[in-house]
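Below is one structure, written out as structure tokens, with a few remarks after it.
All protein chains of the complex are present and in place, except for one that has been dropped.
Note that the chains are named A, B and C in the order they appear, and that numbering of residues resets to 1 at the start of each chain.
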Amino acid sequence: MNSENTRITALFEDDSLAAEAIRAIKNAGWRISDVHGPIPSHEISGALGIKKSGVGWFTLCGGVIGFFLGYFLAVFTAARWGLMVSGKPVLSYIPFFIVGFEFTILFAVLGNVLGLILLIRLPAYRDLPHIAPACSADRFGVVVDFGDSDKDEARRFLTNLGAEVPESSDRETES
Amino acid sequence: MDRRTFLKLAGMGSLAFASACTLENEKNLYSLVRIQDDMVSGEAAWYASTCRQCPAGCGVIAKNREGRVIKLEGNPLHPVNKGKLCIRGQAAVQEVYHPDRLQKPLIRQNNTWKTMDYDEAVSLLAQKTRKAAARGQNRVRMLTGIEGDVRLNLFQRSLDSWGSRAPTVFEPFSHENLRAANQSVFGVNGIPSYRIEDSDVLAGFGADFCETWLSPVEYSRKFKQMHAFAEGGKGRFFHVSPWRGITGANSDAWISCAPDTESVICLGLIKRILKENRAGNIPEQAGRQIRKIAEPFDREKVIEISGIEPDLYDLLSESLLQAKKPLVIGTAAPGRDLHALQANAAVNLLNYLLDPDLGKIDFTRRHRAEKAATHAEILSFFRDLESDPADVVFLNNVNPVYAFAGQKGIKEPLEQSGSFVACFSNFMDETAQCADLVFPVSLALESWDEYGAYPGLLSLCQPAMKPLNGAPSVTEVFLRIAPKAAENRETAREELIFQVQQNHGIDDEKTWLDALSRGGLFDKASRRESGAENPGLQDGFKDSFSDFEISGTEESPQISVLPSVRFFDGRSANLPWVCEIPDPVTQVAWQSPVLVHPATARDMGIEDGDMVSITSSNGEISAPAYKSSDIHPGVLGLQAGQGHTEYGRYAKGQGANPFALFSVKSSPLSGTALYETRDLQVEAAGMQQKLASTAGSLDPHGRKIALTVSVDELLEPEGEKKHGLAMHDFPLTLPLPEGYDEQRDFYPPHDHEDYRWAMAVDLDRCIGCSACAAACYAENNLAVAGEEQIINGREMSWLHIERYWQIEDPGKSVFLPMLCQHCDNAPCESVCPVYAPHHSKEGLNNQIYNRCIGTRFCAQNCPYKVRRFNWFDWKWPEPLNLQLNPDVTVRSKGVMEKCSFCVQRIKQAHGRAKNEDRKIEDGEVTPACVQTCPTDALVFGSLMDSASRVSQMVKDRRAYQVMGYLNTKPAVIYLKKVVHAV
Amino acid sequence: MDSRQNRVFGAAAALAVLGLAAFGANLFFGSPEAAWRAYLVNFLLFSAVAQGGLVFSAMMNTVQARWSSRLSALAESFAAFFPVSFVLFLGLFFGREYVFPWMGQDLHGKEVWLNTGFLFSRDIAGLLVLYGLGFAYLYYSLWFRLAAGDSSAGLQGRLARFWEGRSADPQKYEHRRYVFGVLYLLAFAIVLSLIGFDLVMAAEPHWYSTLFGAYTFIKAIYVGFGGLIILAACLHASRTNDFLLSPPEFLDMGKLFFAFCLAWADFFYCQLVVIWYGNISEETAYIITRTMLAPWNRIAWAVFIICFIVPFLILINRKIKTVPWFMTVLCAVVLVGMWLEHYLLLGPALGNPGDTATLLSAADVLMFLGFAGLLTASVAVYLGQFPAVVKAAVSGEQKSAGGDIDS
Partner (left out) sequence: MEKLSFKEIDNTVAATLDPPGRFYWTVIGLLFCGILVGAFCWAWQIMVGIGAGGQNSPVNWGTYLINFVFWVGIAHSGTLISAILYLLRAEWRNPIARAAETMTVFAVCTAGLFPFIHLGRVWMVYYMLPIPNDRTLWPNFQSPLMFDVVAIGTYLIVSVLFWYTGMLPDLAAIRDRASGTRKKVFSVLSLGWTGRFEQWRHYSRGYLLFAALATPLVISVHSVVSWDFALGVIPGWHTTIFAPYFVAGAIHSGLAMVLTLMIPMRRIFGAQRIITMHVLESVAKTIVFTGLIVGFAYGTEYFIAWYSRNSVEMEVFTFRSAGDFTLSYWIMVVCNSMVPLLFFFRRIRTSIVWLFGISILVNIGMWFERFVIIISSVAHDFLPNAWGQYAPTAIEYGIMLGSFSLFFFLFFLFVKHLPAISMTEMKELQHQGMTHE
């Protein structure tokens, strides 16, 4: 994009407002670079057309791996010496299930966490300075890119949508 | 003799040569610098010797590892005990390593003890005796415990050489009543042995042959020969006594009678026999006299006086009348008076009537105990000492001050009279306290000696190790202080050989060494002279019954001194194992509680553990109460042997000494001592003492733990095998593949490698003597927890004699040895997170100490509660640690332990078998407990060898598994106790 | 719509008659053991469906869940089977020699508890209490569901008119509904445990398992919810009525079904692992005959796969729960699985042991259908009597403020 390009964060009190705004902005052909909020919101995700997250796949893999790993560990260790205890078969699968189960959960969770870290890309401290603090408290912030030219018009446009547009929030994007 | 015995005997060496050179090396540990002749490191050498814990004189073989004796076992060749030992015999080894054993002679100088060298002490004695002898007749006196002929001769010769009287032989349990009775009835002033094994009905009037009577191991064995179930029957045994005790618990019927009424009952029986003319052919006039004596005692009177169960009384008389080979044995127990004499006399008469030629009494094989002087003589000994003090008084291995604690005039003469008292004792006991010189001498295991249980039996003692305190044997001391007597023999060995040559006709070295290695000359003695005529009835017998007054049941409480299998007359009270192993009947360790009949307890308003103080004109004792139905109402029972005021850390202050209540005076009649407890008072002291009891409930709660079966049932044809699932009906599931049933077992059967070790316990043979427990302590380095920890429930015994009484049916009382069952499906194993317990290839339930982390889950999950946890690092005060068996790990704090079936012995057998390239033979491995069992109740072997004795016994229809319904498939299979439907 | 109702009813009734015929035939000409076994099994299964179904409503009402009121309305319809179930239980009396193998055995003291007189009296009492509470709850629940001033025929109308007469204050009804709901749940837990102990566990008198009671009623909830899903899905699918459920409702219902599938498996494993580990004959024999040894081990695997593995693997998927026809099939399969599970528990004890022929026969299947018919018929009758239930469910407009569905 061209160097004179402004990015404005419009703050909304309510996610439904924000959602409408997002649609409006889209229709107006402006680019929404980002939306922040203190809580997830169906409307906004809807407006943005966000799809379901794929983190579940990580979890599933983790679970499956864990299950077999657990069983394998129990079987392997028991088989090393083949010590008989209480007349029970050396490889007694019924109690081993417990190990398998716990490992399933453990690795599913680890998979889940891994998934989150990879997908959300945390930790990431880079763009901390740029976000509006209010967005973690009680405002939904919609970050919009404008051509430098129609800056004031955009500002008006947004305020009409019911947004408050703090001065501080527009900044030059260096590119 | 089975293979193992042979091997052991082959191993038996003798220190004949080694100990010839007496060079001092302290602690006398095996040193690499100089190996003793027949010592191979890591190999045990066995030395035959004789047990001196009581006058019975059992043969032992001492296991010597790296120069020190670590274990005693019975000498299989010995005619008295046939390879078995009692609890005290097993514990004897602790005497050697006792931390309080004196290391040097102590001399009293202005009431403080100074140590001195042995040589100094000896020369001091020599000089004292020389002076004494110079001053005239009888300036030297001697009181000695029973010794072998060699020493008695030597003492006699020595005293002789000092112009003094022969030594007085003192035994607290002198059985003088028995002797007196025999004297008066049969004219034999001695104690014959009884062929219990030959009888079919045995009636005892208190003779505690399972605890202390004459020769417990021997008589227990013989008892079981007649009383164990064999080819379709077993003899009957009745125990008539105010208390039950172990012996009574093994009887078919304990007939509780008021104290001192045994004679009455006996006479009642006599009367009945005469009435029904069932007596053998006896001289007319003798019969008349007897009838006259027995006249007053018809059934009702007897019952009224003695307060016994009428039907039991009838049962007794019936059985005696029906019996083909009846035998009656007398009464015993210390602290009895005239009544005991009369009871024994009456018993003799009864025997005479039942079998006029007394076929079951062996008058030629007389117990050495008869050598003991009567207490009357002992009293006069001290009286003389008081009236006319001697210059030197020797006390050898006696403790009269304890045994006569209640008696005036024992302590005083020793302390006050000007005589110089030299006490040969290894411990500072009550008597030693009064001496001027305490002279520790080498113990039986450390010295050359001889002790024949009965005439003509040569049973040797030889040093199985060097004296730990380097002390000379008392023989040597006398050889040195009485040169005239010594006839320039210097060592005990020379003296021994000299006398043996004279008396036992040993003339060549070979016979001697042979005798030495076998422990003595046995074959000669065991042959009893044929044609020795049994004595008949003497006229004198009437005298026993002149001035016959019947005490009968009295209101005032009476105190009875009960014999204790653990403490005997008190000399074993300082041995930790003996204290730690609970009394089989009360299950109380370390303490001597007062047995009180529940009814009496109710009247007195006391509960278990309430202190009872008992006062007589002679003294006072107090002990915790223990409610027990095993004693006659109105009688308080207190076991002999504890309540020492000295005698080392383990004995001092433990329990109470009943002798403190008695005073003794010699009776006008036949010189037997009369024991008196005048104005006896019993009251609750109001204090409490926690009983150091190792048992919870004594009732099996019908859980199929200790089972009995009646003879009649066994005679019926066997029903079909059990197959049920629950407690009321469950099969015998052997720890073998066939023990598994796909209908009831989730787990597949598994095989074992060559052996499946197992044990069979014949409850019909177990008499509960606890010798096995002691053997286990000795073999497996079990810790002694001590009174406090036992109160906290932390005893460490791997093998525990549990007693299950059926109060409603005393006949069904069972002693049950409980040890690790080495289950095939052991619940303890799988719960361990680290495999510390697991199932070995040979079926053992291994416990790997190094691996154990102490979760204690196994102990929780063991239905038999045989696992023991090391709550602390237990202590073996020096030099007790020298006794530890080097083949067995000493467990550290925080690990679990339990019976291993003596795996070290199994491993040894494996080694032997491997070298000889064969399989282990049946009977080659015997765990310590099995080895020592006097009645062969325990049998060990492999179930995979179908010929093994275990396999045979398991086939017995009496075989069952404790709580078999748990499906743990124990490898310890019990055989039901057989009872007579009384 | 009524005609439709009738058709359903007719079909169901026909099935019922068929089942009855099968029963009779088997009883008189076949093997009475098998007949009575089938009777007991089906009685247990379908009573469980009915009882479990009502549990849904009571449970949702107790936790005051908002999303489920329309399903609750349907769930309550299962209560219509209660009277039938009760009669069926009485029927057991005639087959007591067959369904109570412990009769005439040596029970080693258990006879104080196990004797027909006491057993019937306590179970009858139990069922009366359970069903009584069920109806009481239903009564107050209907009060909220039926629109006032309804003049339609049938019970619905009569109830409405009856309520017209009295001025009711919603607070009080709300509260009573709540209380009876809770009481029903309690009774459900206790009575079903009792039934489980008496009619199933005691079939092997020596065997006992503390969890068995709980296992029984968890199972009942599992099948009950299954039945509810089937009902809901059918109504949803049928064009003749305007009853429709939103995907979220199916989703949540599916989730619950899934949850109880897991719970059932958990309760099964809880018993298995403990008994397996203890290996005490008293306990093992029962399980071994049923799970390890032929012929029953095959049934055991079948049950395990049908009632756990299959639903588990399928229901992990989120979407699938919202496909009505598929859920119908799945739940039906699970019901059949549970039917087999009852055979597994009772078969070895009741059938003449060992003989594989008695495992399952056509008669058994017919009787299954027959009882299914009975259940359907009763539900159909109920829905016929209370058309408003379905209607109300559509509109979701009700007296109480509990109608809104979150989504």
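Please note the rule applied: contacts are C-beta pairs under 8 Å (C-beta built on N, C-alpha and C of every residue); 3 or more make two chains touch, one makes a residue touch a chain.
Quantities reported herein were computed from a predicted structural model and do not represent experimental measurements.
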| item | value |
| --- | --- |
| Residue among B:893, B:914 or B:955 touching the omitted chain | B:893 |
| Residue of B:96, B:930 or B:966 touching the missing chain in the full complex | B:966 |
| Given A:11, A:25, A:74 or A:158, the one touching the chain that is not displayed | A:74 |
| Among B:868, B:905, B:958 or B:977, the residue in touch with the chain that has been omitted | B:868 |
| For subunit C, residues in touch with the removed chain | 63, 65, 67, 107-110, 113, 186, 189-190, 193, 197, 208-214, 255, 262, 266-267, 270-271, 273-275, 277-278, 280, 282, 404, 406 |
| In subunit B, positions touching the absent partner | 695-703, 705, 726-727, 789, 792-795, 800, 802-804, 818, 827, 830-835, 851-857, 859-861, 863-865, 867-873, 893-896, 963, 966, 968 |
| Touch list for subunit A against the chain that is not drawn | 15, 34-41, 44-45, 48, 50-53, 55-56, 59, 63, 70, 73-74, 77-78, 80-81, 83, 85-86, 88, 92, 95-96, 98-99, 101-103, 105-106, 108-110, 112-113, 115-116, 119-120, 122-128, 131, 133-138 |
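The rule we apply is simple: only the chains that are shown with their structure count from here on.
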| item | value |
| --- | --- |
| Length of the line joining the C-alpha centres of subunit A and subunit C, rounded to whole Å | 43 |
| Between subunit B and subunit A, distance of the C-alpha-averaged centres to the nearest whole Å | 84 |
| For subunit C, residues that touch 2 or more chains besides their own | 276-277, 279 |
| In subunit B, residues with contacts to at least two other chains | 747, 825, 827, 830 |
| Contacting residues of subunit B [partner subunit C, same complex] | 725-726, 728, 730, 742-747, 825, 827, 830, 965-967 |
| Contact set on subunit A toward subunit B in their complex | 81, 83-89 |
| Residue ranges of subunit C touching subunit A (in the complex, touch as defined) | 269, 272-273, 276-277, 279 |
